[in-house]
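Complex shown without one protein chain; remaining protein chains in place.
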Amino acid sequence: MPFITVKNIEGKTPEEKRVLVQKMTKLVSETFEVDPNLIFIFFEDLAKDNYGKQGELFSYLKE
Amino acid sequence: MPFITVKNIEGKTPEEKRVLVQKMTKLVSETFEVDPNLIFIFFEDLAKDNYGKQGELFSYLKE
Amino acid sequence: MPFITVKNIEGKTPEEKRVLVQKMTKLVSETFEVDPNLIFIFFEDLAKDNYGKQGELFSYLKE
Amino acid sequence: MPFITVKNIEGKTPEEKRVLVQKMTKLVSETFEVDPNLIFIFFEDLAKDNYGKQGELFSYLKE
Amino acid sequence: MPFITVKNIEGKTPEEKRVLVQKMTKLVSETFEVDPNLIFIFFEDLAKDNYGKQGELFSYLKE
Partner (left out) sequence: MPFITVKNIEGKTPEEKRVLVQKMTKLVSETFEVDPNLIFIFFEDLAKDNYGKQGELFSYLKE
């Protein structure tokens, strides 16, 4: 505990995810006072065609 | 708000998803009286090998 | 009902998933006394680069 | 199919949710050309203390 | 691994859930050949007002 899911637009590299896992585990362990070995992190990569906001599919938005 | 997840068998095209985002955003905005810019929609495409119903894996079902 | 999600490291074959669907549907149907035709099972395959535990990305762990 | 989850700040009444179920089922059935009897909708009510945005817990935001 | 979520209409007792945890852990451990100590099971209790099917809110259905 806890189990953390990070849903993000696809594109982050394994190295970037690795850094986030290291830092987020430390942060949650210290803030919630839990054993870092009991913290699990899942990434969900979201394709631009699978994400809609402001009434439009993200892949059609000019961002 | 709200955050809406649509989990469906894979196969819908970006255009079909786009139409659903447009219509669903309008519907939820009007029904729940929320700002359409605060509505987020996520699609989860489910492979036929990753879905089981009636005690069988969907890819083995005669549908 | 119920709707069951099995999130697991990627690698299980359709046949292995099929066996689990068959057995899990039977188990849940008997234990919770529900109609097996109303039990839905979803698999989520987790890439090793999308899973962090013990402060490390799974793909970097020596397991 | 599909299975739709609507995660929203708590406060909507059963009647409001009922209207959304009726309209959303019709919309998805027509747009995705699926049998309305195969569409499932789940609501997740989010407490203001369980939602953070703009770096702040929602219950502390002046909205 | 794996992480299993069981979303069900509210009403099952802790004892019933306990039996399912015991049996499901054994089943998944044997079928997927994984260490039972690495299997996590989460229950999500769904209120009848938070579940829609067949175009109707479950609490309004005659079941």
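A few points about this structure:
Chains here go by letter, A, B, C, D and E, matching the order in which they are written, and residues are numbered from 1 within each.
Keep in mind that, in the parts below, a residue touches a chain if its C-beta (ideal position, glycine included) is under 8 Å from a C-beta of that chain, and two chains touch if they have at least 3 such contacts.
Fair warning: this is a prediction, and the values are worked out from it, not measured in the lab.
By the touch rule set out above, subunit E reaches the unshown chain at residues 14, 17-18, 20-22, 24-26, 36-37, 39-45. Mapped onto subunit A, the interface with the missing chain covers residues 1-9, 12, 16, 19-20, 23-24, 27-28, 31-32, 46. Seen across the whole complex, the unshown chain contacts subunit D at 7, 46, 49-57, 59-60.
The rule we apply is simple: only the chains that are shown with their structure count from here on.
Steps from subunit A to subunit D, taking the shortest chain of touch contacts, total 2. In terms of residue-numbered contacts, A-C and B-C present the same interface, as over half of their contact pairs agree; the other options in B-D, C-E or B-C do not. Centroid analysis (C-alpha atoms only) places C farthest from subunit D.
Matching CA atoms, the turn from subunit B to subunit C amounts to 120°, rounded to the nearest 5. Comparing the chain pairs B-D and A-B, the larger number of C-beta pairs in contact belongs to B-D.
Mean C-alpha positions place subunit C and subunit D at a centre distance of 25 Å. Subunit C and subunit E have Cα centroids lying 12 Å from one another. Residues of subunit C found to touch two or more other chains are 3, 7, 20, 24, 40, 46.
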